[in-house]
Every structure is written in C-alpha cells, then in structure tokens.
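The complex is shown incomplete by one protein chain, all other protein chains being positioned as in the whole.
Our next item is subunit A:
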Amino acid sequence: MSLRIVVTVKYVPDATGDRHFAEDLTVDRDDVDGLLSELDEYAVEQALQIADEADDAEITVLTVGPEDAKDALRKALSMGADKAIHVEDDDLHGTDAIGTSLVLAKAIEKAGYDLVISGMASTDGTMGVLPALVAERLGVPQVTLLSEVSVADGVVKGRRDGDSASEQLEASLPAVVSVTDQSGEARYPSFKGIMAAKKKPVQSWDLEDLEIEADEVGLGGSWTAVDSATERPARTAGTIVKDEGEGGKQLAEFLVGQKFI
C-alpha cells in the first residue's frame, strides 16, 4: 500500500533582506525576496529518504501563502517531491498560527495522508508550534523535533534531542513529524530535477475548497492582535579598540565597568 507523505513548507522573506512590517502590522512581503524556509528543506529531504525506503510512496508538498509562495513549492518539487498543493486566498492575509493550523489540517485531510513532515520552525516567525497544532487538529500523534527519523511497518521512530535528555520516540501512523537541521543535509536540486519540476502538477485550493469560513482566518479571525511594531533604534556605536598587546586587559576593564566581573 502506498505511503502518502505530505510535507508542509513555508515561503519566507529572505533573512538577509530588509524585512519590515506593512501598515496593517503584517509582514511586508512586497519589498523583500522570498524563498523556501531553509528548515523546511530538511523536511523535504527526510520525506525523500523515507519514500526511498518505502515500497511505494508519494510525496505531496503543501503550502499556504500568496501567489509567490509557488516558488517554495517549485523548489521542493525540484528536490524530488511528486506533486504540490498551494492554498491561496485573499482572505488568508494576516492569519496567525492557530488559523494557519486550521488551513493546513483541512488541506492535509483533503489531500489524504499517512505521514505529515514539517520543518522544526519557520525561519521568519520561528514559533515552532505548527506541527504540534496540526497534530492536535488531526487527532494523531506528534513525533516532533527529530534529529533522526525512520518509518517501517506503519510505525515512525525518531530521536529527539532536548536540553536535558535525548529521547527515543515511537508512534503508529498516521502521525505528524517535524525534523531539525540535524536530521541530514538537504540535497541540492539537480538540473534534471529542476526541469522535471516544471511538469509536475501544482493544485490550487482556496478557502471554499477547504470548507473554511473567511472569518475563521485572516487578521479578523486571528486570536492574537499586534498592537504596535517599532523598529529598534540602531545600537549606539560601541567602543572598538585595536589590540596592541593589552586587548584582553582592556576588555576586562570594560567588563569590570559593566559589573560583569
């Protein structure tokens, strides 16, 4: 029986660009280039490796986002995913994590799945809560923050490295998995992969397709509200000295002045 893997990915503003907020205090996506969130590349990579080990597997990449978010899907398809789903709707603008988890869960259910794989967090919001929220919505086990993952005989196993201990985890499919950047280097798309990606199907769904009401998502449907966003004042220029043999001692003086010693 075929193993249906859905990989959730996010299109994020490039961290090396000048990221800022729009007037409605949502992230301004017009002024900065976007790309597939780096941490999601690890999720795509693990999906490809799990699919390789399975008799028969199909990988669907799923994203929720504006038109440009298709770029993130193309990247995942060029790495080797089989097909893609793009959930796009004007009413999604400004949706928070809880709302996004609703959209993802509905789309994952509609697509059909045995295994959901996500990155540990997005590189823009960095909340790291969506895999847990999606598992809660779907009512299936969460096997998250894995540095190592494998699937066999309908069971997912993995290693989760926490602050105080490293844990071995195990759950029956269907399940939601998230992987860290320690799970394994993500492959670069080959030229062949990039060409093949252009022919792979990208399906578009809107809120109506997912039977979600507009007031359940978007800025209005969010359960959190951003009241203000203030650009942090540039740091006042610090003292910079060139070491002439006493650099360590001078630094110690500074630390004494700041009461760290």
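Basically, contacts are C-beta pairs under 8 Å (C-beta built on N, C-alpha and C of every residue); 3 or more make two chains touch, one makes a residue touch a chain; residues count from 1.
By our rule, contacts and distances are computed from a predicted model.
Chosen from "Peptide/nickel transport system substrate-binding protein", "Electron transfer flavoprotein subunit alpha/FixB family protein", "NrfD/PsrC family molybdoenzyme membrane anchor subunit" or "Na+/H+ antiporter subunit D", the protein name that UniProt gives for the omitted chain reads "Electron transfer flavoprotein subunit alpha/FixB family protein". Contact between subunit A and the absent chain runs through residues 15-16, 19-21, 25, 38-39, 96-98, 101, 123-124, 126-129, 131-133, 135-137, 139-145, 157, 160-172, 175, 181-182, 222-232, 235, 238-243, 245-252, 254-256, 258, 260-261.
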